[in-house]
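The full complex has more chains than appear here; those shown keep their coordinates.
By letter and in written order, the chains are A and B; residue numbering begins at 1 in each of them.
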Amino acid sequence: MLESRHLLFTYLHLAADTELTNSLAATGATCIAYETVEDKDGRLPLLAPMSEVAGKIATQAGAFMLEKPLGGRGILLGGVPGVAAANVMVIGGGVVGYHAAQVAIGMGATVYCFDRNITRLRDLDVAFAGRADTCFATTLAIEERLPEIDLVIGAVLVHGAKAPHVITRAQLGLMKPQAVLVDVSIDQGGCFETSKATTHTNPTYEVDGITHYCVANMPGAVPITSTYALTNATMPYAIQLANKGASQAIKDSAGLRLGLNCAAGHVTYQPVADAAGVPYVSPEQALSL
Amino acid sequence: MLESRHLLFTYLHLAADTELTNSLAATGATCIAYETVEDKDGRLPLLAPMSEVAGKIATQAGAFMLEKPLGGRGILLGGVPGVAAANVMVIGGGVVGYHAAQVAIGMGATVYCFDRNITRLRDLDVAFAGRADTCFATTLAIEERLPEIDLVIGAVLVHGAKAPHVITRAQLGLMKPQAVLVDVSIDQGGCFETSKATTHTNPTYEVDGITHYCVANMPGAVPITSTYALTNATMPYAIQLANKGASQAIKDSAGLRLGLNCAAGHVTYQPVADAAGVPYVSPEQALSL
């Protein structure tokens, strides 16, 4: 039903689906993918809302999964007077990790947030205001800390790439029995070697005595919040597209231009073209900007 | 296997089970019930740890149940930038309510904590440090606030009595669809008219479009934390009982004396004797203190 006069503005994820790419390009429609739009600092503004939601869900799911009937160690994340709180390791201090850590702090846990970017750790140090430790992420540092950890939140996202494995199967052996892993990177393949996607109906499984929570599309669990959050981010772009027309809006905004994946029958985003094995045509050429 | 030379020191809950009461009394053992021991301010020190655990679990369960696949509204307790947080009503500002509220605050929710004791509300006001509102609990005040609430934590505990109903079935009609009720008073019969006990396997059910979470014995979900918390509270009593012998320890401590439910073949706690329809014998008489 899609025709060349249409504008499609949504998540596309074409790189993984050549058939979809070719069909979509063939319609001639102007197709802008949320996930490749960039802001002027090179961030992905239409992915960020989902990261905020996912980070917060990750900790509340982790707290819940630590309960015994859910498969966890049977401990309370925040402890009680006289019983120390659980120890939480957040790997990745980006949007997901920051929000996961803030919820863990708020619930009373002792939190260690790991990242490889010292500048980011400095920003987090200010934002945490002394309520969590920031740690430089090395294999050694992670291995030294793992034996005392009750909950690990994996929040390692690499733009447009499969997530790296920050905990291997061998390293599971360093952990306490029934400690819980929550893999927020599961939509990008998972950041634990032993991760595989699960569902809300059957959210966890166990590997070597460690409970894994790897529910795909976590933000989908809170559609009201996620929809508002996403709309808040997409609205300004939608208004530009509506007011100016797609061509002019794309011409005026370098960030929106990076979102253009197909137009006028061509694939206009390099990685998608590469993945599909079709020629890349620049947005400027395709739209004669 | 219990004999008159034995000392039994644990939760007994005899009032609800006449047969158990009679059998236990018949053994002649000295039986002290955790749940009726009092401290010198008239509080129940061996119930408090379970209340702390239950209060914290209640909010993390409520946050999780607000997710769509779990039956809730599909909103995120803490909101995200640009989307306001959920509104949480905690009814009852005792140990359970305080801890439930603190977790909700920590997760970023907007929290209203209701109680009928203005002195307690003043203490909570200091402890919350401006991060939650304290509200005097009247039917009117609760009904005015209910339409904007996403999560209600019922934490109304009356010493040694069935919990009163603080939300009736009719009042459910004031609430948003798929709002969530968590009833921490379920072990005392529940504080919502529509509550009935559930299990971890099947934790929620729906009445008039409102999701109910009424899992019995919530602290049982985190046995490691609960065991330490309980032992921390019982240990000083256990040491006295071991060092002095039961009779002397009970003689020396008015609070422990209130815990004595059966001794030397008699029922020594008035409400249990009344419930079983057997004569009450005072601890002093029974143990010849």
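One rule holds for everything that comes next: a contact is a pair of C-beta atoms (placed from the backbone, for glycine too) under 8 Å apart; a residue touches a chain by one contact, two chains touch by 3 or more.
Every value quoted in this text rests on a predicted model; they were computed, and no experiment measured them.
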Full complex, copies of the single sequence (shown: 2): 6
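One rule holds for everything that comes next: only the chains that are shown with their structure count from here on.
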Euclidean distance of C-alpha centroids - chain A vs chain B, Å: 39
Chain B to chain A touching residues, read off their complex: 49, 52-53, 56-57, 60-61, 63-64, 66-70, 73-83, 99, 102-103, 105-108, 200-201, 220-226, 228-229, 232-233
